[in-house]
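With one protein chain withheld, the remaining protein chains of the complex are depicted in position.
Here the chain labels run A, B and C in written order, and each chain numbers its own residues starting at 1.
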Amino acid sequence: MPTAVVLVECPDQRGLIARVSALVSSLGGNILQMDQHSTAHEGGLFFMRLEFGYPDSLERERLESDFAGLARELKAMVSVRHPAPRPRCGILVSSHTHCLSDLLYRHASGELAMDPVVILGNHAEGRRWADLYGIPFVPLPREGREDSEAAILERAGAATDFLILARYMRILSPAFLEAYGRDIINIHHSFLPSFKGAQPYQQAYDRGVKVIGATAHFVTGELDEGPIIEQMVQRVSHRDDVEALKRKGRDLERMALSNAVRAYTTHRVIRHRNRTIVFE
Amino acid sequence: MPTAVVLVECPDQRGLIARVSALVSSLGGNILQMDQHSTAHEGGLFFMRLEFGYPDSLERERLESDFAGLARELKAMVSVRHPAPRPRCGILVSSHTHCLSDLLYRHASGELAMDPVVILGNHAEGRRWADLYGIPFVPLPREGREDSEAAILERAGAATDFLILARYMRILSPAFLEAYGRDIINIHHSFLPSFKGAQPYQQAYDRGVKVIGATAHFVTGELDEGPIIEQMVQRVSHRDDVEALKRKGRDLERMALSNAVRAYTTHRVIRHRNRTIVFE
Amino acid sequence: MPTAVVLVECPDQRGLIARVSALVSSLGGNILQMDQHSTAHEGGLFFMRLEFGYPDSLERERLESDFAGLARELKAMVSVRHPAPRPRCGILVSSHTHCLSDLLYRHASGELAMDPVVILGNHAEGRRWADLYGIPFVPLPREGREDSEAAILERAGAATDFLILARYMRILSPAFLEAYGRDIINIHHSFLPSFKGAQPYQQAYDRGVKVIGATAHFVTGELDEGPIIEQMVQRVSHRDDVEALKRKGRDLERMALSNAVRAYTTHRVIRHRNRTIVFE
Partner (left out) sequence: MPTAVVLVECPDQRGLIARVSALVSSLGGNILQMDQHSTAHEGGLFFMRLEFGYPDSLERERLESDFAGLARELKAMVSVRHPAPRPRCGILVSSHTHCLSDLLYRHASGELAMDPVVILGNHAEGRRWADLYGIPFVPLPREGREDSEAAILERAGAATDFLILARYMRILSPAFLEAYGRDIINIHHSFLPSFKGAQPYQQAYDRGVKVIGATAHFVTGELDEGPIIEQMVQRVSHRDDVEALKRKGRDLERMALSNAVRAYTTHRVIRHRNRTIVFE
């Protein structure tokens, strides 16, 4: 039985769940999981994730048009996702490969429902992992953001559904973000909003914090200000110098990024303004 | 608008959510929150928690009989709960009062949706907290389980909807459990199933664990074997002697027990065999 | 056998531990615990905490003058502390009493080696806890920082060795800080340096973080910028509205503040510039 995921966002109103579930029933479908969230703040919004199986005989077009009709009725934003084919992703990396190698290992283990179709890096280290897993590697120029971004667009623009910045240590330009136009997930090596920008572990050391963190978030035009998907934290002490913070932080980065990617690729994340709803 | 909570447990089958939400709509109700969980293991079971508002004009009897009808149709166990009146609880305590004082502070702060109607203790320390919050205190005999249990039944039997064992250091007899017949929540000062029975912190010290825990669970006839509702854990090291483990453990006990009671009193806990579903 | 704690801070140099431990031996003392920390950064600094027993016959003056001599030799800052008498503290509070009641419960349980000699509050709620534990309560004026600070100085100036701000929701003036001249420990209800200033849980909600925190730190003239002693964190989700963040945060505040006070009163904290060394 094929399955679909529907994400709904609309003003809160009576009978929403009944109408949505009645539509699924009328299509011969069977709800496998439903999560919803409504908020009294922000003017009463309703968010829903619906995962259901449907008969082979039901065509995707019919499914999507029926939900589009419901969306008009409810004044809702409705997005229908299909687990297959899995989203294609491009991974950008610099010299630090711990997130890249971790993502690829997890992918190969069946943990991540995506297809990594290209790895792009401005250091040679990335190629080793691309080769190990048989994924094309595109070297990016070390200098020149424009050239670099042009190369990314050429090789990962049409070919990918989303990008992962796996410790890609450059800022993407607003022009690139607009041109790419799809989701980009970044891992920032601090507990945002603390320690934005460069050298966050040095900043954390200087401030003398007793807990460090890592943050996976969507990239927006404002540096390190995009909607947060996942954060991981760990205790540290005065014994931890900057190198120790970096080492401990690598574990947090790996976990925060892979958790975020897992949630994203199973269509569990709804962006709303500068926040996320992450259904479990 | 009054609200109700409905808990459903039944064999998984097509259209469950649609039927339940259609019933709520037909009663003029509005679903505020719905959580469900189904499991492919254990023969395909479906669990749901539904919170909804309904019109003042709808009588509780009507509401309950309609859901009882649905239960028969679905071969489901359906339980309808009303937030008001809040469940009445009795709290049993010995000489350690940290959980008792914590529960009462949280209750007075509006954190816990229950009415503590009686505190029963076999040490004098409990009275201080009962008096501070104006709750009747019943002293229990220090010796003699039968007398003690008779006193509990007399004072907290009909008067309470559930009991909390807030570090009540005695084992309740099977006869008592049967006579009381309602839920009893205990806090055990270890990370169950490790270190059942007496002196768990000493056991933890002897085994040399690097993490300790506390476990809130339903009481059953088998000591420390009931369904787990909540567990909290904390790192320890070789520097922590048994006294330090006890001190750190008290924080875990307070949090595990109060989290469990909060979930329970908001009707978020479904017991199923020896496990729990705890909706958030 | 009486015990003393010595805290040492000096430029790193050869033979430091040998010289300090030789001095303890020459006084007939026995080292019970020694912790040290040296840093290659910041020009090579050495920090030590030494706890030792010494003969009844050794006078405190002799002990202190011998260590003062050593301090001159090593160009070190040496501070000799005696566990008895315990440090006297004043606790300042507003309407939120969860930290106050927690500190007093822990103190009564023997967890905190201090003498709370006065509680000062600008709301009536504090008095209940002062009365319960038999500690004098000083009401502070609700309006007028100058009057309020004058009252604090009068009642807690000479009478206390340090102050605890247990959710005291006012900013102390530089003039007050200078006049008081001793350590003040504050609990801030965010994971500093994120969300300084007012309404940190609202700020955290608006930013959409997935982890919240609480921070205990020394008060300095710059708001929420003093050296951090302890931080506690907890996961949250989109389901947590501001009220839920506040509720979860109260547990973090209680634990961060009590951990900080425990470390401070057992002379385990060394302030160095804007950081702390916290020996375990």
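Everything that follows uses one rule, which is that a contact is a pair of C-beta atoms (placed from the backbone, for glycine too) under 8 Å apart; a residue touches a chain by one contact, two chains touch by 3 or more.
Model, not experiment: these values are computed from the prediction.
**Q** Which listed residue (B:Thr97, B:Ser148, B:Asn186 or B:Thr276) would be found touching the missing chain in the intact complex?
**A** Of these options, the touching residue for the absent chain is B:Thr276.
**Q** Using the touch definition from the top, which of C:Ile17, C:Ala179 or C:Ala244 touches the missing chain?
**A** That would be C:Ile17, which touches the missing chain.
**Q** Tell me which of B:Ser94, B:Ser148, B:Asn186 or B:Gln231 is the one touching the absent chain.
**A** B:Gln231
**Q** Which subunit A residues touch the hidden chain?
**A** Residues 98, 101, 105, 109, 111, 132, 237, 239, 247, 251, 255, 280 of subunit A touch the chain that is not shown.
**Q** Can you list, in ascending order, the subunit C residues touching the missing chain?
**A** 14-18, 21-22, 24-25, 30-36, 38, 235
**Q** For subunit B, which residues lie in contact with the unshown chain of the complex?
**A** Interface residues of subunit B facing the absent chain: 37, 39-41, 191-195, 206-211, 213, 227-233, 237-239, 241-242, 274-278.
Rule of thumb we're sticking to: only the chains that are shown with their structure count from here on.
**Q** Provide the C-alpha centroid distance between subunit B and subunit C, rounded to the nearest whole angstrom.
**A** So the centre of subunit B lies 37 Å away from the centre of subunit C.
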